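A single protein chain has been omitted; all remaining protein chains appear in their positions.
Order of writing sets the labels: A, B, C, D and E. Residues in every chain begin at 1.
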Amino acid sequence: MTNTKRLATRGALAAAAFMAFAGPAFADDAKIDTGDTAWMLTSTAIVLMMTIPGVALFYAGMVRKKNVLATLMQSFAITALISVLWMVVGYSLAFGEGGAFIGDFSRVFLSGMTWDKPFTLGSGDGAVAFTIPEVVFVMFQMTFAIITPALICGAFADRFKFSALLWFIGLWSILVYAPVAHWVWHPNGWLFALGALDFAGGTVVHINAGIAGLVAAIVVGKRKGYGTENFSPFNLVLAVIGASLLWVGWFGFNAGSAAAASGRAGMAMLATQVATGAAALAWMFAEWATRGKPSVLGVISGAVAGLVAITPAAGFVTPGGSLVIGVVAGVVCFWASTSLKKALGYDDSLDVFGVHGVGGIVGALLTGVLAAGALSVTDALPEGLQGLLEGNPGQLMIQVYATAATLIYSGVASLILLKIVDAIVGLRVSEEAERDGLDLSLHGESVQ
Amino acid sequence: MTNTKRLATRGALAAAAFMAFAGPAFADDAKIDTGDTAWMLTSTAIVLMMTIPGVALFYAGMVRKKNVLATLMQSFAITALISVLWMVVGYSLAFGEGGAFIGDFSRVFLSGMTWDKPFTLGSGDGAVAFTIPEVVFVMFQMTFAIITPALICGAFADRFKFSALLWFIGLWSILVYAPVAHWVWHPNGWLFALGALDFAGGTVVHINAGIAGLVAAIVVGKRKGYGTENFSPFNLVLAVIGASLLWVGWFGFNAGSAAAASGRAGMAMLATQVATGAAALAWMFAEWATRGKPSVLGVISGAVAGLVAITPAAGFVTPGGSLVIGVVAGVVCFWASTSLKKALGYDDSLDVFGVHGVGGIVGALLTGVLAAGALSVTDALPEGLQGLLEGNPGQLMIQVYATAATLIYSGVASLILLKIVDAIVGLRVSEEAERDGLDLSLHGESVQ
Amino acid sequence: MTNTKRLATRGALAAAAFMAFAGPAFADDAKIDTGDTAWMLTSTAIVLMMTIPGVALFYAGMVRKKNVLATLMQSFAITALISVLWMVVGYSLAFGEGGAFIGDFSRVFLSGMTWDKPFTLGSGDGAVAFTIPEVVFVMFQMTFAIITPALICGAFADRFKFSALLWFIGLWSILVYAPVAHWVWHPNGWLFALGALDFAGGTVVHINAGIAGLVAAIVVGKRKGYGTENFSPFNLVLAVIGASLLWVGWFGFNAGSAAAASGRAGMAMLATQVATGAAALAWMFAEWATRGKPSVLGVISGAVAGLVAITPAAGFVTPGGSLVIGVVAGVVCFWASTSLKKALGYDDSLDVFGVHGVGGIVGALLTGVLAAGALSVTDALPEGLQGLLEGNPGQLMIQVYATAATLIYSGVASLILLKIVDAIVGLRVSEEAERDGLDLSLHGESVQ
Amino acid sequence: MKMVVAIIKPFKLDEVREALTALGVQGLTVTEVKGFGRQKGQTEIYRGAEYSVSFLPKVKVEIAVTDSLVERVVESIQKSANTGKIGDGKIFVLDVSHAVRIRTGETNAEAL
Amino acid sequence: MKMVVAIIKPFKLDEVREALTALGVQGLTVTEVKGFGRQKGQTEIYRGAEYSVSFLPKVKVEIAVTDSLVERVVESIQKSANTGKIGDGKIFVLDVSHAVRIRTGETNAEAL
Partner (left out) sequence: MKMVVAIIKPFKLDEVREALTALGVQGLTVTEVKGFGRQKGQTEIYRGAEYSVSFLPKVKVEIAVTDSLVERVVESIQKSANTGKIGDGKIFVLDVSHAVRIRTGETNAEAL
């Protein structure tokens, strides 16, 4: 077996791992597993909860009073928009057979989707068989397609037009999210084939959203008063509720990505918990040491950084490995959201890049370092999926590659989309609207 | 087979569909299905979450500052009250064998309820067999019995006595909710026998609560200052959290109504998501077009309207059908909550009728139009349950009939109960209490 | 069989009951049950939700404006801290084989934990076999280890140093929580052997946290202005959200303690619901009768009292028994949190002892009275686990014994730990910091 | 020129504003305040403790007017804010020695 | 008649009110304000940015009193609101030319 082939196999298996290490495609009269299905239905519900009210509150709690409702509106409207778009075309482009780069139109309006038998993704050798019906897979994936663009909005909070938001996010979902999801999670996808490890969406969700946010923050420009006025959050209580629901919902995100109510799901849940706790503590102590006080915003930001960083690794690392990822993510994201941002001078309002972009990169790379083969042993791959520490430097290279590819494609494509939308409807509200607050000027409402 | 008989069978099957298309009653030593039970336990938890804190916050976020706590209090106290009443007598009246109109006293204090084997509802030919134990069925249904009266309270918010509330809701639960649930969901029930399709409670929950709310709003009279003072919401953030948790919890409501972790549950979840997204967008664009701005209150109201309308249809329609239901519900409920309400001049404070009543009716009727036979094919009914579009106009007539029956019975019975409670304790607080706010005058507390 | 031995067996079985009445240890190639695992993964998620945002909000909603964020911070930081500590050493000390009083270091850093086969706790005759993998058991138990110390914080709210909190809670978790959990839930534990009934943590969680809170409140001293200034809550809305999420999450706590998606889980859920509703009503009516108004704070406190009291009993009592426990808990905890507290003069800020301590004691004792044998019949124990009412006074004595042991050990050990931490970093903030509020003085932030 | 300062019950604000507008008053400034006076507050309950709330929500309205209008303004507030119940509030009149409209720099009577 | 306006530290409000009640003052009006002065605020942290909060929470107490009482009122506030630390606040006395009780229409001294 040549090295390339071995890697390809490894890739397929990585994804298969993500897909619950299913056996060969089921015969047509196979039954779905009710336990696995129960867990995936639950996971779908709590991943939806991550966006509404999770992200909505996390973000709304960090803006100034005059923009609280507009910030909630972004997450809620995106949830509605993607619910429809995913059904119409998004799922088909992401998970339709297609080629190495994008799916096809075979599932437009979900035509041809089955719901009463176990689902097999892809075909031929690389096919991944599930114990749940396709409709549940469609729903679970939809919640990922919803949260990713909702995350972006934090970067340009306080100044983006609502109409521009709908255009940008709608296009982005179809032209950026769907292809990247196909690359990584469809057996035909080129990053899947390459063997990139991404258990629950470090590249597809977090690096993708993080870089798109950074580009958008730069294109739309800084908030009026940035650096001089006091932009401190109106009501951090909301942000704490949001972060808490993100943490809880992330169990659906990561343990749900095992696609089964299995020990693997349990391992992913444990890794998530340990990394998150460690990252929250790490950010807290880093801030305490350098600024003199441990802030509430700091500890919740640290927790989210941990959740982000463990996402690609969740099913591949030991509890000890999770601890390392958590500590590194907490410290690095703290630095990225404070010193680095200051040094580079962009105004990423709620640190989408600092937390999701940087946290996603930390996680993707450390997955390549810390992947423990023992957790992914199969008959076909007796040594499992190993990282640098177990003597497999190739995996780290693949991770670098996948990270770079996502950063470049998402960055460039987002830039183009933003320029187009700017030309059509304009990205930024008027100076007066920004001053009066988006709540009143865009939505005619206000928090009293 | 005469047409009547065919319809009767169809009815039984409709409910059986709702009940997971179970096979013949299990032998006594049958085992419960742990996967199905896991999903039903989860569904129960998240449907409870719909009321507390879901409805509680959705409503509290729309009232003025002085009534925020009193509004939360209503949902919370109702949850406590019905938890006890349902166990004592409600469940027995709703799901006891009884006759066509009401159950019996065989399950008072839940005596005779089994918990260690699969449950069969009803007896004889029409019996519906489950794979979960009766105690889980009791709990799941309890959460429906809790949310329905909690929904009513929005109609008379800001002016109803708390003591009157306990009396009215207690009586209403026993004398209105339990019988209507029996009609529709017990194999002996006359609407079940008629073949009315109501997957998760369009009639029992939403039309029922909607009309009761309308009647109550009219009987108790308008709020002081209605139409002249600014009644805009104190803190829409709460309403957004509430609407979000309603959306998440509704997965338990609708997909849980499949009573199993099945593909059918997945289909119901998908239909719920698509209709809700579509309705939120439809209300938003309708408001944007007619009032100039898309409001946060509008988009969340649209989402709830979509959730309501898809409720009776969730297991019977395709994704495309859900989209249609969502769009129609969004636009019609927007019109009902603004123009219609204004034209008719009643003061339904938080639009219980406009959203739940009208949305429920839209859903019930469109289920009769859009039901797709392919989703409910069984050996006994090879063409499945079809709607008007598939050439079965009879189904639409049945839906009209079931809707009308619920509107009339619930409307009249609610009116009588309100008059009785008014005579005993009085329905409305004093003018001064209303002015000072219910928080202080009824509960001696206030939001600072 | 001597009486002692019979009791011992009974004890082992009591715990086995708690552990899903599992059969003999599985063969090595046994498969985990996906349905049971699905429910335990879900339970884990919603028990985490009980702490963040549940307890966080419940407590933050009761303090004054200047301490809201600091109160949230406590729950959140504890969640992070225990997530790491439990993995490092807590689990090993609580559930490692060890002896009668504490586990061992066999699971430090979770080494040796399995994740792909069913888990057996303990060894030999007393071993309890599960249908879920150990990693899921570790995670489920972690959420209990998180919430218990988070509960304590309510007792010394508004005046405790954050650094002292981290020290105290960290030590307490290892030196108090882990041993008590071992006593009660590990087959080797002496209270397990004695036959103490504690379905989901009445002693381990609630009595334990309640007495630790009382001791801490006394050691740290009263808040400045206690009894003279108006300490009424800043924003009870938060407390209502918190209480609601506690209620919902408690389904995971209690029904999850069946360790399976079983009828027994359903029975525990039903008991939880009925007791909680009854306790909320009981507190409400007691307050209404004695103070003239039913307060929102009262009804939610009553609900929490009910949840606490039913915790040890959930799987052992009938619906009627739950009703009794709920009513008694509501009235007694109301009295304890108002009259008793006033009479004794300690300042337990948010009534941790009055609700968790007293409610836990009520529940532990009434479990000994009301346990219904029919719910826990096994081949080995044909009459099931019976309480006083079924003619088994011995059970009540055991419950008294277990309660007293927990009160004494936890009370004394907490006192010692507090004194040590006081000596090292000091327990209480400066007078000025207390006056300015902990939000600003400890964390440099404020709610606007 | 005078500054008329009225402390009134919050729910009377709209009525007072309308009465003043009828008199030709074109501007005023409103502040949420808490009042302590003869009117006793309701009792709040909190876990057994009872607090009689001594500060009640009131609204302060400030209107700068020319000397010629003062009397009518005071009278009109006194009528429109009156409920006849304790706690209706007070009107105070203070001297203003100078007024400026920020936008235009106009002063005194023209500034109002 | 005078209007005594005191800007004090919030936690001193109850003490001041009691001191004034002891003098026979029957009413006063309280406003939450933010003060800027010699006292420097704490530093707030926000994602790496540090803001020194220049506005501090203060409470403004306004008491209309008869001329004869002014001196004692001022003195009593000065004592009861004093902590000796920077930021204790100020007392200003303004002239009131007219006062009315809305409920009864009583004026001046009787209106208080």
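To be clear about the criterion, contacts are C-beta pairs under 8 Å (C-beta built on N, C-alpha and C of every residue); 3 or more make two chains touch, one makes a residue touch a chain.
The structure displayed is predicted, hence computed values, not measured ones.
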item	value
Chains on display which the left-out chain touches in the complete complex	A, B, D, E
Contact residue for the chain not shown (choose from D:I8, D:I45, D:A64 or D:I91)	D:A64
Touch with the omitted chain, as defined above, among B:T114, B:S339, B:T378 or B:S430	B:S339
Hidden partner interface residues of chain D, rising order	3, 17, 26-31, 64, 94-103, 105, 111-112
Touching residues on chain A - with respect to the absent chain	229, 435-436, 440-441, 444-446
Sites on chain B contacted by the missing partner chain, in the whole complex	230-233, 287, 291, 293, 295, 297-298, 301, 337-339, 341-342, 351
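Note that in this section only the chains that are shown with their structure count from here on.
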item	value
Shortest path length from chain D to chain E (each step joins two touching chains)	1
Counterpart interface for B-D, drawn from C-E, A-E or C-D and sharing over half of its contact pairs	C-E
Chain A and chain D, separation of their C-alpha mean positions in angstrom	54
Cα-centroid distance, chain A relative to chain B, in whole angstrom	34
Multi-chain contact residues (two or more partners), chain E	44-46
Junction residues of chain C - those touching two or more other chains	33-36, 38-39, 42, 46, 232-233, 241, 261, 291, 293, 295, 297, 444-445
Contact pairs between chains, per stated definition	A-B, A-C, A-E, B-C, B-D, C-D, C-E, D-E
